[in-house]
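To start, I am sharing the structure in question, which I have written as structure tokens.
The complex appears here without one of its protein chains, the remainder shown in place.
Now for chain A:
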Amino acid sequence: MRLDLTGLTTRAAQVWGGVRLVPLTRDEPITGLRLHARAYGDDPGLVEVGRRTHYVSYIPHGFVATWTDDDTPVAAYGTQLNAHGTSVKRGATGDEPPAHGMRLRFHRRMARRVDRNRLRFLPLHLAVEGYLALHFGGPEVVWEEWSQRAIRRGLSPRVEEAYAGVEVAGLVDALKHFEIHPGQCGVLVYVADALASAFVVPHPDDYRALHATLVQDMYGELVHYYATLATPAPRFDVRLPDDVASLADLRAAAAREQAEWARFHDATMADGLLGESYATNRVYRMGDYALSRFLPTFRLKQENHIGELITDRDGRTAYLKTFRLSESQIRRGHLLTTLAAHHWHLPTTATALGVTDAQLGLRLQAAGFGALLREDVLSHYRAG
């Protein structure tokens, strides 16, 4: 599947330091689906994703999607929900934090229906969980090289690290100084001109409300490094030709420049996201809309994004949020998918990757999967 951003128009980018924000506007906002934020505070969250599987992370906020079955408009529900949902204001419902130790906030499932036409989901965590759960079960055939632990418990515990938006140098200032377009329904965040994240919502009002949540989102290690080391990004100032005879010519030239930028952006700058195909997995069906998450094909040393999206019946994007994997995350994903494709058989996988068994074993260890291999097999590889 490819991402379909029909109905969204690319507008002129705004640059602040090393961060470039490219606004996307909708000519016709989607009124049948609305999103709003729900803040969870600073406690770590623990999500029960399966019967004995849990996802633990810092989850500062969740989104609530409200929809109608016919395409009549719905109002964004705003803060009212907090009153009878999980309380944000401590003390209001009497759940004071304990004096000692760490408070945990429990969530049941990544996406959970809270009312008939309302769905609560944890943005980005949905996508990251999809990535973490990739071949989570471990070897499906008990080849002799795999350790007992790998066979019994699979990849558990599987851990990945990411940075909160506030840690990404310059992102807070860039978002603060950004001037939101009147019809804006999305933004593409570039750090050092590498696409860090894409964010699309159904309605301009939702975007205004959720613009600031971008600093609470997760960003990969790569984005964090790029932001720390970035030099100011070029602004791509407009150049107009000198050979004009009238104001109408001048206006036409200006319009051409704008269209040229949109074309350049969609075809070149965002190509790593929009030009690739993804494997999607539907999480929830809500009326005409479907919430799903997607994984890339894990191409080494290239841009790979994971993410989640809500599409309408025609496959057009109503909501989109992506996370750019860092190099080591891509390598891990690549190794796991290749192993799974060859039924976890080391020699055939090694041949497919064009390396020896020993090299593959060491590569698995370097990727953090050393515990999956039997200790003696691993030392044999090391010695060889």
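One rule holds in what follows: a contact is a pair of C-beta atoms (placed from the backbone, for glycine too) under 8 Å apart; a residue touches a chain by one contact, two chains touch by 3 or more; residues count from 1.
The rule is simple: contacts and distances are computed from a predicted model.
UniProt lists the omitted chain of the complex under the protein name "TROVE domain-containing protein" (options: "Intermembrane phospholipid transport system permease protein MlaE", "TROVE domain-containing protein", "nitrile hydratase" or "Glycoside hydrolase family 2 protein"). In the complete assembly, the contact with the undisplayed chain comes from A:Val238, out of A:Val238, A:Ala279, A:Leu300 or A:Ala341.
Touch with the chain that is not drawn comes from one residue among A:Val159, A:Leu247 or A:Ala383, which is A:Leu247. In the complete assembly, the contact with the undisplayed chain comes from A:Ile180, out of A:Val114, A:Ile151, A:Ala164 or A:Ile180. With the whole complex as reference, residues 11-15, 23, 177, 179-182, 235-247, 250-251, 254, 257-258, 261 of chain A touch the missing chain.
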